[in-house]
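Note that one protein chain is taken out, while the other chains of the complex remain in position.
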Amino acid sequence: MIGKNKLGACLPAFSSCADRFCLSGYGKGGKTIEEMLDMASRVKEIDGLELIGNWHINDKNIELLKRIFKERNLEVCMITPDLWTQAKWGSGSIASPDARTRKEAIQEIKKSMDWAANVNCKYIDVWPGQDGFDYPLQADYINSWKWLKDAITECCEYRKDVKVLVEYKIKEPRTHCFINTAAKTILLLQGLKNTGCIIDFGHSLVSGENVAEALCLISSYRLFEYLHLNDNYSLWDDDMIFSSVHIPESMEIIYWLKKINYTGWLTLDIFPYREEKIPAAKNCIDWLKTFFEIIDKTAIEEIDNVLKKGDANESVALVRKLLTGK
Amino acid sequence: MIGKNKLGACLPAFSSCADRFCLSGYGKGGKTIEEMLDMASRVKEIDGLELIGNWHINDKNIELLKRIFKERNLEVCMITPDLWTQAKWGSGSIASPDARTRKEAIQEIKKSMDWAANVNCKYIDVWPGQDGFDYPLQADYINSWKWLKDAITECCEYRKDVKVLVEYKIKEPRTHCFINTAAKTILLLQGLKNTGCIIDFGHSLVSGENVAEALCLISSYRLFEYLHLNDNYSLWDDDMIFSSVHIPESMEIIYWLKKINYTGWLTLDIFPYREEKIPAAKNCIDWLKTFFEIIDKTAIEEIDNVLKKGDANESVALVRKLLTGK
Amino acid sequence: MIGKNKLGACLPAFSSCADRFCLSGYGKGGKTIEEMLDMASRVKEIDGLELIGNWHINDKNIELLKRIFKERNLEVCMITPDLWTQAKWGSGSIASPDARTRKEAIQEIKKSMDWAANVNCKYIDVWPGQDGFDYPLQADYINSWKWLKDAITECCEYRKDVKVLVEYKIKEPRTHCFINTAAKTILLLQGLKNTGCIIDFGHSLVSGENVAEALCLISSYRLFEYLHLNDNYSLWDDDMIFSSVHIPESMEIIYWLKKINYTGWLTLDIFPYREEKIPAAKNCIDWLKTFFEIIDKTAIEEIDNVLKKGDANESVALVRKLLTGK
Partner (left out) sequence: MIGKNKLGACLPAFSSCADRFCLSGYGKGGKTIEEMLDMASRVKEIDGLELIGNWHINDKNIELLKRIFKERNLEVCMITPDLWTQAKWGSGSIASPDARTRKEAIQEIKKSMDWAANVNCKYIDVWPGQDGFDYPLQADYINSWKWLKDAITECCEYRKDVKVLVEYKIKEPRTHCFINTAAKTILLLQGLKNTGCIIDFGHSLVSGENVAEALCLISSYRLFEYLHLNDNYSLWDDDMIFSSVHIPESMEIIYWLKKINYTGWLTLDIFPYREEKIPAAKNCIDWLKTFFEIIDKTAIEEIDNVLKKGDANESVALVRKLLTGK
């Protein structure tokens, strides 16, 4: 827990973190799920973990998973349907040009909803990362949008005890993903019930967004449900340690979480390729705590007033004062 | 005219094109509006010109403008309210934190609507380029969004004979502009009548969008009304000659214009800083005509079929064949 | 062969192409080296293939490799020492802060030089992709540069019958790689013999370079030796089909290859994740042939003259005419 928020982590944060050049991973992570859970449970603030379909959770291991989570007093905070770990999703999942693949993808999402209900998890994370295109003149944009709408609608209606969240990302693994910004995700979800949006701090940055602005927009449409924390250099989803690069933007997001009275999960979605995993998680948490402390001890009106005036000189001075006391 | 589309140009395409380093402009353009119109009228395909409030049109010169346009058989295809050429808009126009400035900005838009009606122009182009922020912790995102919504609503209702179009751009002159993507513009305009969206090819590229995808999205919300043509390197609004950089993407947009049966204006919004202005406009038009010819002589089903399959190899081969015949 | 140039391909172009989300690969590639060679040999223009240390070549399989290459009448055009496929290189290879790792990396390079001599290959490709840093205040830039210099010097002197080429890339797998631009590679290699530079078209784009300019610079320092062909969207090394995105820039590079009278290898370094591999290679070759034909049938003075004037209108018109005949 950090303040009123439960703290989560994606399981790959404790894995050996492969990339396309080092396919066996850079190491230092757990090899089995149990080992990864053990590592996570050594970070005392962590309350829950996200699981990825196929990689971590399936019909056969679900009872085992429930047991090993319970033993470590951990929740499953999210299940991410496998729409991207297998070659069959290469040309898309719920927006694949192939109708059978789209159907299969919807099935995969429903399966995750069932798993989620089974493990007492409120959310699934639909990240249509393979749904997009790589080349000009490759995609039928009009039909793709309909397929996305139809699929999300069908999933939201499937069962009401698990909420269908959608996570946006502008690129990777496709050079262009359809669900790429906060605003487009809102368009996708408008009119649906039992749904909401996941903001991934780093995805938002790569979309060219100011993350806090994205948060406010989604929040004003009552669709903000969940937050992934990490960082990057704004050009690629590097999944780095939170606040290691974007310090003022990271502090800004904590201010806005307080303003909108967010009481949901704060989940680390880092991929510490070359780093020791436990210290990497702790580094994120230490930054988080630092910002919560700073924002909590500052009169909220002081920050409100700076925003009201919109004077950049005051903004810069405020950031410096809050961070360093100078 | 190009096919079923009237051809327009923004007046600065024939100006001397200044930037922040060369404030007197790189030259070769017209000095007065009449000189610029003369240059434009030497490009025979051009049917109309866009005017910018304050820079080009005002209460005093409107009768003169009508006359000099008529003399050259040119239309005013768009009026852009001045929300960005004066210091008073520096901290925003319709979303300025200052209430009086917001009011003044709305007045400026209404004034442009009146001018437009007067000169028989159907559209105004609300480009809230100064509405945004430059620094973290500078803007109140939640109120800004409300102000934008309120202002556009008020303007749309002001008079029904002039359509209020909104043009999005992710940055410049602010480091972050609020109305930054196709999807966000749709959100802004939803529920309003007498409105629509302008896509600027280059703005869309800088937003990280595939322009044709943006076009299809806006079109599916029945908000696509107007197109600005130019090009850039995807990182900044360089306002270069159309199709000088993004050749396949430029051809793709022509295909989609045909698919959605677009019969509106195609308007050159280039800023040929160092170039002769008339050849620069002609270069855009020659590329446009080349693409129209290519798409017209190709069975539309041939392209449709490539998109249906989504096979990148076929997309690349199609682009090469359409362009070069190989 | 294409004109006076031998045509090569990197072996992964015929593999199943994994990324960090789909670690088993998107498929459609060969599983064994022999299968990949078989695929490559079905592309008749291909004269040789690049091999990566550890992934493809090692002490045990070298005699087998020689046989299977000979059987298919293929050369080994390049060996890339394994400085990046294993966890042990995670914090760097020849510029690792760990002295033992640096030594091991140099050994790995020398081993590749021996292999290259053994299989009658003239070149090795030192790509120090893991040498860099991910976070601010992580690297000792001054010592890193010395280590890079020392290592390359030692390798160049190791044996004179194999040339030590260096390939630059600005990011990935590190968020910042040391050897990141053409100019920095020249600085690294200055004063050394038996060395040269590999330009990878896509790496150069991601560095913010115009590839032809990088080629000319390297060439003027007499260090240009080898070219990798592919394409991307200028922000990430997408390893896409050549000329699928950057058409004018691709044509420009062919003009300059002719101007500098380049007779070396043209090697496809694509990663066709979701595509059939043989058509992907053929697509690259078809674009290459198209450009060679265009440039060959154009009087070189015609292009020279456009460059001499530096008038962008003529450049754009030239590109259109060369491509489409309009």
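Letters A, B and C mark the chains in the order given here, with residues in each chain numbered from 1 onward.
In this text, contacts are C-beta pairs under 8 Å (C-beta built on N, C-alpha and C of every residue); 3 or more make two chains touch, one makes a residue touch a chain.
Since the structure is predicted, the reported quantities are computational estimates derived from the model, not experimental observations.
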Contacting the left-out chain in the complete assembly, out of C:W89, C:F133, C:F242 or C:F271 = C:F133
Pick from B:E108, B:D125 or B:D238: which residue touches the chain that isn't shown?
-> B:D238
If the hidden chain were put back, which of B:G8, B:P81 or B:G129 would touch it?
-> B:G129
Out of B:N120, B:T175 or B:T263, point to the residue that touches the absent chain in the complete complex.
-> B:T175
In the whole complex, of C:T80, C:S93, C:N180 or C:N283, the residue touching the missing chain would be C:N180
Touch list for chain A against the chain that is not drawn = 233-235, 241, 243-245, 247-248, 272, 274-276, 279-280, 283, 286-287, 289-290, 293-294, 311-313, 315-317, 319-320, 323-324, 326
What chain C residues would touch the chain not displayed?
-> 91-92, 96-97, 133-142, 145, 170-171, 176, 178, 180-181, 183-184, 186-187, 207-210, 212-213, 215-217, 219-221, 248-249, 251-252, 255-256, 259, 303-304, 306-312, 315-316, 318-319
Mind pulling the chain B residues that touch the left-out chain?
-> 16, 18-27, 84-87, 89-91, 129, 134-136, 171-173, 175, 232-233, 235-236, 238, 240-241, 244-245, 271, 273-274
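One rule holds for everything that comes next: only the chains that are shown with their structure count from here on.
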Whole-Å distance, C-alpha centre of chain B to that of chain C, is 40
Chain B, residues touching no fewer than two other chains | 248, 311-312, 315-316, 319
